[in-house]
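Only a single protein chain was left out; the remaining protein chains are all shown in position.
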Amino acid sequence: MSKPLAFPGLAEFAAATAGRNMTKAAYVAVAAGVVMMVLLTVDPAYEAAHRWVDGLLWGCLAFFVFEWAVRLRHAVLTQRGWAYALSGRGLVDAVGALAVPLALVLGANPKTAWLLGIVWMFKVVPGIPGLRQLRRVLVQESGPLLSVLVIFLMVLFIASVAVYFLERDVQPGTFGSVPAALWWAVATLTTTGYGDVVPITPLGRLVAAVVMICGLGVFGLWTGILATGFAAETRRDNFLKTWESVSKVPFFAALGPAAIADVTHMLRTMDLPARTVIIRKGQTGDCMYFIADGEVEVDLPGKKVTLGEGAFFGEMALLGNNLRSANITTKRVARLLVLDLVDFRMLMARHPDMAETIDAEARRRELENK
Amino acid sequence: MSKPLAFPGLAEFAAATAGRNMTKAAYVAVAAGVVMMVLLTVDPAYEAAHRWVDGLLWGCLAFFVFEWAVRLRHAVLTQRGWAYALSGRGLVDAVGALAVPLALVLGANPKTAWLLGIVWMFKVVPGIPGLRQLRRVLVQESGPLLSVLVIFLMVLFIASVAVYFLERDVQPGTFGSVPAALWWAVATLTTTGYGDVVPITPLGRLVAAVVMICGLGVFGLWTGILATGFAAETRRDNFLKTWESVSKVPFFAALGPAAIADVTHMLRTMDLPARTVIIRKGQTGDCMYFIADGEVEVDLPGKKVTLGEGAFFGEMALLGNNLRSANITTKRVARLLVLDLVDFRMLMARHPDMAETIDAEARRRELENK
Amino acid sequence: MSKPLAFPGLAEFAAATAGRNMTKAAYVAVAAGVVMMVLLTVDPAYEAAHRWVDGLLWGCLAFFVFEWAVRLRHAVLTQRGWAYALSGRGLVDAVGALAVPLALVLGANPKTAWLLGIVWMFKVVPGIPGLRQLRRVLVQESGPLLSVLVIFLMVLFIASVAVYFLERDVQPGTFGSVPAALWWAVATLTTTGYGDVVPITPLGRLVAAVVMICGLGVFGLWTGILATGFAAETRRDNFLKTWESVSKVPFFAALGPAAIADVTHMLRTMDLPARTVIIRKGQTGDCMYFIADGEVEVDLPGKKVTLGEGAFFGEMALLGNNLRSANITTKRVARLLVLDLVDFRMLMARHPDMAETIDAEARRRELENK
Partner (left out) sequence: MSKPLAFPGLAEFAAATAGRNMTKAAYVAVAAGVVMMVLLTVDPAYEAAHRWVDGLLWGCLAFFVFEWAVRLRHAVLTQRGWAYALSGRGLVDAVGALAVPLALVLGANPKTAWLLGIVWMFKVVPGIPGLRQLRRVLVQESGPLLSVLVIFLMVLFIASVAVYFLERDVQPGTFGSVPAALWWAVATLTTTGYGDVVPITPLGRLVAAVVMICGLGVFGLWTGILATGFAAETRRDNFLKTWESVSKVPFFAALGPAAIADVTHMLRTMDLPARTVIIRKGQTGDCMYFIADGEVEVDLPGKKVTLGEGAFFGEMALLGNNLRSANITTKRVARLLVLDLVDFRMLMARHPDMAETIDAEARRRELENK
């Protein structure tokens, strides 16, 4: 590994691995590793295919060790060795690479040692799309969520003590201590209800009924808080993403900042890979598109027209002609701004000049195509 | 089937069957088929009425085969044979018609073969009213929903490995492998809690308690996301449906586009079949109606007045006189725009001229009726 | 009962009973009747107090029979006999009065006959405060709710057939027919999870896991739809209730209709019985009140001031002086409009003249009281 750049494939791999996002190979390795780790514990499956299971497990481990090594080297070369090593991601990489070998070296049973492979799952965390949004909601609403958690714990303890007191003489085996009653209470308050520990005295059952209803209440509060936070966060997120693109489209740039803020609320950003069909001929359409970035190709009869940044298309669907009249495909990675029929109506009402421009262009195109 | 159009009943049936919506007969056939398929598996019921069960099953199957044949023929005649055959609907029709006979031909046990009749249920999918709306919500919110699903899976696997490690020695029968622990984890994280597999060590129970509480959290996030998406979609859907009707009512058409957008937010569309009572004399009313399409009949003492497109009625309820003074019934299928008391107040405030028109007409009618 | 008006107590009772709302006596009778009916089925309790239980049951029944008779007589006298008898309420009253005696006459076991007393519970329905609101939400959102229900049923049937197919050979006792599998599916999809019927094959458990996760999804959709509908309905309800009162307060009546609509959104209606303390001296306050109807008494040092319709009070809390300076009590049933601190700030911003009036009055009162 002294001259990894001498092997072009390796160099590419190193570059991909060192980047922020996981490669597809890494996802496959995580999935394969976890599935093999699960199979290792199923005796008949392991006996039948122990070579495959062992081979894949060692292969995955080798991949993660190599990945960690490459990333560490890249970080050291760019002077951020410690920053990476101590970041959340660096630690996950390190534990993923070292936990299993260390456990094996320390003499743990192989079946137990490989269980540590479960930490590989944390490697997918940065790739989860909406995680940042979820975290912001949890942080913003942490106050009320914590209150509900405290209420949850209070109900839990009080119910446990009450049921312990009421049931301990009748069921000394299952309600013989407060921790045993706590086990019952948590299964009841979350409405899981295993049924392995159940009160049988009338008063104990009354307490249980109250706990179940409290469970619904706690749950309802929890959900209500999260729903509220989520609604606010979604609005914010969408506005931010769209704003940036809007100000780059010349069509909107001529507007004052007040109108841009207004328009931003109406648009939705959409990122598409190359060669994706945006509009299919003959389908019914209910939105138009502005190109914020990239190029699209309109497949007209007899010719192909390319539209670039700042152009718009699909506007005929909003002007009475519901059926799409041509296939439109992205030529390269493109970012589009989508204007819905509903919002187009609004725009028409509030910014009539803009609507006129769209209308004029639509008429010009229709003439041209006939 | 060479000349189906020679039988008028058959021609009608073919037309109805070939249409987009299911006929009532098809709904009945689906319901009867599924119920019979269920009864087939209940030994005492089948023994008591095996003729009926068998007869109805074969009848339903014949219906579906015939329906598929008619639709296929219709599609071929209109040059869309392959489009239909390969569409979701065409495939459901084909599987519904062929699965059971094929299974019987291939020698499957009849009781097992008829179980394939369950695919008939998919035939009702296009008839579900709000399905399109639901699908849009799921698509729009797919990012966060996917994040929650990934979190769900991570909690599931980590909890399984932890509980497998903690319980395998004490309960080798139920927690003997990670898949067995996964079964426990999924029943716990969804708060189902069968109770067939339950941890008994203190640490295992602690992990279980955490999993249950995570279950509530996952559930809360899920609901919060869906609630947010649903609220946005409902607003959008209602606006779209109403806009079209509003611009057709002359009463509103005189307004500028800004005012129309404003008014659209206040109205709600309502589609009614023929001969439906809209307003019942003597009831208290809190809304007025505009006729976007169709005709209604006002049953005044001594005479019957017909109101057509663009007319409005029920406005007296909004002008102080709460009790409806006449029965009003649709003459044919009608689309009405409903203006609520709340929104009428708003309208009055923002568009006083419109309120005056309504007021004048109401006074004129009252004079006329006395 | 030929001359009920000769007994003043009876006449009052008849008047109260004939009215729309239940008397407190009726609530007590329903509660007592249901509790006794429950006790009747508990052998030790019934043996210990069978005289009381029997006595109270017959007493309640007599009350309901009498109530029905009085209401029927009142309805007949006011020419609405059939209307009442066939209304939902009239039917509940009739069944409540006749079901138990009829069952006894027809020779049913008394313990079974009295079980019919459960219909008495429906008598409280008109007294439930927010029921009308709930019903409107369910009606408005019936489309999406129905879609979810259909999806629920489809998942139910498909899962049942799948699990029946997978488990019938291994567990013929519990999964021996599709109805038995349906019982398992409904307990699983609702995340109830009794655990009396549980799949044990790996594939059966996989299907079960998918059903549980679908259960969370169905639940989430359901809740999301109801939350959306409820939010809209709450806004509507509050606006309607407040609008009527606002236009009666001279302070607001001078405003144009646009401003009234604006102000209505900021106010909340509050109905109070006589002799209720609205403001307690020394408490911190964050809202002011306008009297829409009724009278209040301000308990100033040395004198008592009475404020009537159209007056306002509590405004000092919004003008910097947080501690309430006097006790204020309703003299008779009063309807107040509450203006919150948040909305007062808004009002101040949008209608500065109104804020000035309040400010001037507050200063005048302060001078007077010193």
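Letters A, B and C mark the chains in the order given here, with residues in each chain numbered from 1 onward.
Assume a contact is a pair of C-beta atoms (placed from the backbone, for glycine too) under 8 Å apart; a residue touches a chain by one contact, two chains touch by 3 or more.
Since we're looking at a predicted model, the values are computed, not measured.
The residue touching the chain not shown here, chosen from C:L226, C:L272 or C:A311, is C:L226. Among A:I158, A:M270 or A:V333, the one in contact with the hidden chain is A:I158.
Within the set A:T41, A:Q133, A:Q171 or A:T188, the residue that contacts the chain not displayed is A:T188. The residue from A:T41, A:T228 or A:S245 that touches the chain not shown here is A:T228. Within chain C, the residues in touch with the undisplayed chain are 34, 37-38, 41-43, 112, 115, 118, 121-122, 124, 128-131, 133-134, 137, 152, 179, 183, 186-187, 190-196, 218-219, 222-223, 225-231, 234, 286, 340-342, 345-346, 348-350, 352. Counting the whole complex, the residues of chain B in touch with the unshown chain are 191-195, 223-224, 227. Contact between chain A and the unshown chain involves residues 143-144, 146-148, 150-151, 154, 157-158, 161, 164-165, 176-179, 182, 188, 191-195, 198, 202, 205, 208-209, 212-213, 215-217, 219-221, 223-225, 227-228, 231, 236, 239-240, 243, 256-262, 264.
What we mean here is this: only the chains that are shown with their structure count from here on.
Chain contacts here are complete: no pair of chains fails to touch.
Chain A maps onto chain C through a rotation of 180°, based on Cα atoms and reported in steps of 5. Homomeric contact chain A/chain B: same residue numbering on both sides for under half of the interface positions. We define each chain's centre as the mean of its Cα atoms; on that basis chain A and chain B are separated by 28 Å. Centre-to-centre spacing of chain A and chain C amounts to 40 Å, using the average Cα coordinate of each chain. Those residues of chain B in touch with two or more other chains are numbered 179, 191-195, 219, 223, 225, 227-228, 231.
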